[in-house]
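Just one protein chain is left out here, and the rest sit where they should.
Residue numbering begins at 1 within each chain, and the chains themselves are lettered A, B, C, D and E in the order written.
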Amino acid sequence: MKVKVSRKEHFNAAHRLFNPNWTEEQNEKVFGKCNNPNYHGHNYELIVSLVGEPDPETGYVYDLKVLSDIIKENVLIKLDHKNLNLDTEYFLSLIPTAENIALVIWRILRQKIDPKFELKITLYETERNFVEYPAS
Amino acid sequence: MKVKVSRKEHFNAAHRLFNPNWTEEQNEKVFGKCNNPNYHGHNYELIVSLVGEPDPETGYVYDLKVLSDIIKENVLIKLDHKNLNLDTEYFLSLIPTAENIALVIWRILRQKIDPKFELKITLYETERNFVEYPAS
Amino acid sequence: MKVKVSRKEHFNAAHRLFNPNWTEEQNEKVFGKCNNPNYHGHNYELIVSLVGEPDPETGYVYDLKVLSDIIKENVLIKLDHKNLNLDTEYFLSLIPTAENIALVIWRILRQKIDPKFELKITLYETERNFVEYPAS
Amino acid sequence: MKVKVSRKEHFNAAHRLFNPNWTEEQNEKVFGKCNNPNYHGHNYELIVSLVGEPDPETGYVYDLKVLSDIIKENVLIKLDHKNLNLDTEYFLSLIPTAENIALVIWRILRQKIDPKFELKITLYETERNFVEYPAS
Amino acid sequence: MKVKVSRKEHFNAAHRLFNPNWTEEQNEKVFGKCNNPNYHGHNYELIVSLVGEPDPETGYVYDLKVLSDIIKENVLIKLDHKNLNLDTEYFLSLIPTAENIALVIWRILRQKIDPKFELKITLYETERNFVEYPAS
Partner (left out) sequence: MKVKVSRKEHFNAAHRLFNPNWTEEQNEKVFGKCNNPNYHGHNYELIVSLVGEPDPETGYVYDLKVLSDIIKENVLIKLDHKNLNLDTEYFLSLIPTAENIALVIWRILRQKIDPKFELKITLYETERNFVEYPAS
């Protein structure tokens, strides 16, 4: 009787997509406008989902107020109103694409959420571009 | 060649989260503002999804107008503009969390929808908090 | 060079529409499902707008973080997760329609916002029903 | 380490639902208003999702700008601002329900996307009616 | 103490934009894809707003359930699931642009709504294109 419960949060950040091992031409060709050396930014919408059985005492799979606090204290504090390339430890050698940001958030939260709950991250970079990890 | 088809409906209801076997302090600690003895309420967004093969005669997996009518006649009539704790039979001994409301709706509709169709419920309690049953 | 700046907040509340001077039949006829004696509820979306000139020192008409705090400390604390009829002082002799809730919020905030700013309230009771005060 | 990446596009089209092998009465009974002989129309929202592993060189599963171009050049050019029954080759003997439109789009794109990526189509006919293929 | 109250409805319709007094080239140049002779279509979102004073007996400026019924019985019945050019009386000599559809709806409703209420129409043809009448 497994239920998936989800909490939506958001953060705003600047980033730049480029591969330091490539020439400027390669970066321009692959990343185009996203390679602007002075950065651009997004309002990221983040959905964190947990799968588990409702606790018969509370009717909750997971208290979403608690989940919201865990996200704020472990993810938003690191990413919100930041330059992802310069202000965080996560993207020193990792390109801050939506895919990689989702993977980073999954790894942070996986350590904070009891392993009995499956964990899934959905990240909207824009209303039209979004990613999910794991995929299924 | 299975396709999932979904219909979105909504209902407005009042509810209160509390466990009658607990002290007031326990309820306050776990449910916080949601434990207000005079109730609070939500605009619930309900998505009902069915999985099946399109009928070659109609091109439909399921006529969504028919599905909408089934939802209205079996779910919304019971929950819309109601106090979930006081006005329904479902939450006499079940806490009306989003998880439990989704399970109740699933059980109601499972009896009305041909078993050849998989059935899934998604329920938004707010824009930021939502649940899915079954989880996958 | 007047600019209008707006901040959106939300609150969840239960309410009941009825006129205590009317018979049950009159209330039923006018308010229908909204007259449920056990209450129903909504996710209210509240937009507070101020009109003024941008301060050349800050580029702000009004710091929207400050506006958000004023709304939380003066409006949400009174209405969020409440029964509007039973838990607030505002609707003892006033029916908590969206129109009247908007007027109440306007009066609360008008005392907290410098009169040099025009103040406007937009209140969504559902995605399909909303009100604005003042009208223009 | 599979990630699902999604791109949202939209198109506007006219269509009519009817089965030429049926009587007018049968069509009226099954398709109702959607059987209007002069057509009606929709703003279709289309989400195309691919599942794969992020490329360590780019951080992308698939460049969503490239995916957007593939959708525009292969799907939107055929369906946008068209009469699905009269202006396309796809619905000569297939009823243009949302289910069938999704299947057609899946088949078009499956030929353009490397088979190493799983492909999924989500199609909103209205905000309240939508379909997904494949279902899981 | 005037309040504006609004009700949102929707309808789906096919249309074609062309001026019968023009050559095909002129129509193509001005209306482009919207001139498709076989029509295309939209999900129109319609917001009807009334301005007036709340009735002290009800707290309503206007019962939005009644307004919804008036819109359904006078506007949606004429436009929903129709071909605006062929199935309605309104666009025999008027091009069914969003501007003109809004004007037509305003004229229909103006006859049904007590003149003491100001009436305003907002019409979304797509999420990105919308019109309002009157303008202020």
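Heads up, the rule we're going with is that a contact is a pair of C-beta atoms (placed from the backbone, for glycine too) under 8 Å apart; a residue touches a chain by one contact, two chains touch by 3 or more.
Note that this is a predicted model, so its numbers are computed, not measured.
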item: For the chain not depicted, the shown chains it touches; value: A, C, E
item: Selected from E:38, E:74 or E:97 as touching the chain missing from the view; value: E:97
item: Missing-chain contacts mapped onto subunit C; value: 1-9, 51, 54, 57-61, 63-65, 118, 136
item: Hidden partner interface residues of subunit E, rising order; value: 17, 19, 30-32, 94-100, 102-103, 127-136
item: Interface with the undisplayed chain - residues on subunit A; value: 10, 12-15, 33-34, 36, 38-43, 80-83, 86-87, 126-127
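As a working rule, only the chains that are shown with their structure count from here on.
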item: Those chains which touch subunit B and also touch subunit A; value: D
item: Reference interface A-B: repeating pair among A-D, D-E or B-C with over half of contacts shared; value: A-D
item: Most distant chain from subunit C by Cα centroid; value: D
item: Chain pair showing more contacts of the two, B-D and D-E; value: D-E
item: Subunit C and subunit E, separation of their C-alpha mean positions in angstrom; value: 28
item: Length of the line joining the C-alpha centres of subunit A and subunit C, rounded to whole Å; value: 34
item: In subunit E, residues with contacts to at least two other chains; value: none
item: Those chain pairs that satisfy the touch definition; value: A-B, A-D, B-C, B-D, C-E, D-E
